[in-house]
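Every protein chain but one is kept in place in this view of the complex.
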Amino acid sequence: MRKISTAGSVFVSVFGIIVLVFGIMEFVVLGRYGVEGVCWGPLEMSGMWLWWTGIILVGAGIMYMSSANNFESNIHQLAKSVVASIMIWIMAGMAIFDKVAGSIPGEEVWVNPPADFLAGCGPPFTPAIFLLPVSLVIIYFIRQRHRASPNTSSEHLVEE
Amino acid sequence: MDKILLMGQANVGKSALFNRLTGARVIESNYPGTTVDYEKGRMLVDGEYVELVDVPGTFSLEPKDGAEEVAVRMLEEEKRATVICVLDASKIERGLYLVLEILERGYPVVVALNMWDVARDSKVKIDAKRLEQILGVPVVPTVAVQGEGIKQLVSRISEAAPVKVAGVIKRTGGEKWNSLLTRDGT
Partner (left out) sequence: MELTIDQRWDLVDRITKETVEVGAYKHTLKDAIADITVRPKTGIPFAIAVIYGFWMFFSTFAGFFTDGFLVKVFGDHYIPWLGSVFPGKGTWLFNIFAGNPAVFQPGYAGDICFEAGGVLTTGLFMPIAVVLPAIIAFYLVMAFLEDIGYLPRLAVLIDTVLHKIGLHGYAIVPTILSLGCNVPGVAATRALETRKQRFMMMVLLGVFVPCGAQIGMMQELIPEKIGFVFIALIIGYFVVGYILNKIWPGQSPEMLIDVPPYRMPTRGNVWRKTWMRTTSFLRVAVPFMLLGCVIVQLLYLTGGMAHLGHALSPVISGGFGLPQETVAPLVAGFLRKDLAVGLLGGIQLTGWQMFSSVVLLSVYFPCLATFVLMIKEQNAKEFGATLGVLAVTVFAYGGILRLIGMGLGVA
């Protein structure tokens, strides 16, 4: 049994806590402000899907944290983090898609001019978008594992 | 040649192969049981158009569900058909069972060892040459979704001929043959 001391273990534990906190925050917001939600600076939490994304964030957070033990040596632990990351990618991907698709058609014009389009794509963002860049770090660990055991060269990553 | 039937278990890529062979458009999916009814199309074999039928997936010729019944009925109605038997190369056992059943009924068979790439990925090595020797029918590795091996498969359809199962038994090793035959007698 290895201890939680490697970079990967530290990363998934810390990031897992952050994800979990975001998830819990969504429930707190929903409880206090309802679907109206809140907008704190660039961070937005609102809408009827809040409880749904809250569940996903809590789930992903716990999955990250539980993968900390033996993170580098046990492929199942790494895979758990990968699946948690995929969950965040799905949420962030859809949030970005929503922003982009929502900013193209204009009120008076068919297609918004570039300036309006960019303004539409700007903040506020949902938690998943903030978590996205950090969650991409997991790709580094996948690569690292790949390098460590070259005989698993046939291993593909499947999800998006 | 009368007709060609495409047979095999569910989710071994029959529909993908069908689309490759006929240029037709049948729904292919990565889960068992997508084709519940049969599809027909035409394919070119040695410069001649032949009808190709995509039979629903069947595990054996003892039907268990509606789709399998369709499969068995189709085979029984087409006495003069040639059968392309599609196997999942990563687990050929079950497919071979079906191949044997079809051979026993006297149909000419070509075996497509499909999903060759999946087998390779999961470190399963199949000696296709040896398999061909044993079965006495053409055996062609294919990757239907990517279109690999399709040409070779088509070019060998004409080689299909009925074989005796007794011969297959003999070719798997003489001394054990006796034990099988004695059991056959009981």
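Per-chain residue numbering starts at 1, and chain names A and B are given in the order in which the chains are listed.
Assume a residue touches a chain if its C-beta (ideal position, glycine included) is under 8 Å from a C-beta of that chain, and two chains touch if they have at least 3 such contacts.
Small disclaimer: the values here were computed from a predicted structure and weren't measured.
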Legend entry - Residue, one of A:Leu30, A:Met87 or A:Ile129, that touches the chain absent here: A:Met87
Legend entry - Listed residues B:Asp46, B:Glu77, B:Asp127 or B:Glu159, member touching the removed chain: B:Asp127
Inset, instruction - Determine and list the chain A residues touching the chain excluded from the picture. - result: 48-49, 52-53, 55-56, 58-60, 62-63, 75-76, 78-80, 82-83, 86-87, 90-91, 93-94, 97-98, 101-102, 104-105, 110, 142, 145, 151-152, 154-159
Legend entry - Touch list for chain B against the chain that is not drawn: 10-11, 16, 25, 27-33, 36-37, 64-67, 70, 92-93, 96-97, 100-101, 104, 118, 122-128, 130-131, 134-135, 145-146, 164-166, 168-169, 172-173, 176, 180, 183-184
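In this text, only the chains that are shown with their structure count from here on.
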Legend entry - Length of the line joining the C-alpha centres of chain A and chain B, rounded to whole Å: 45
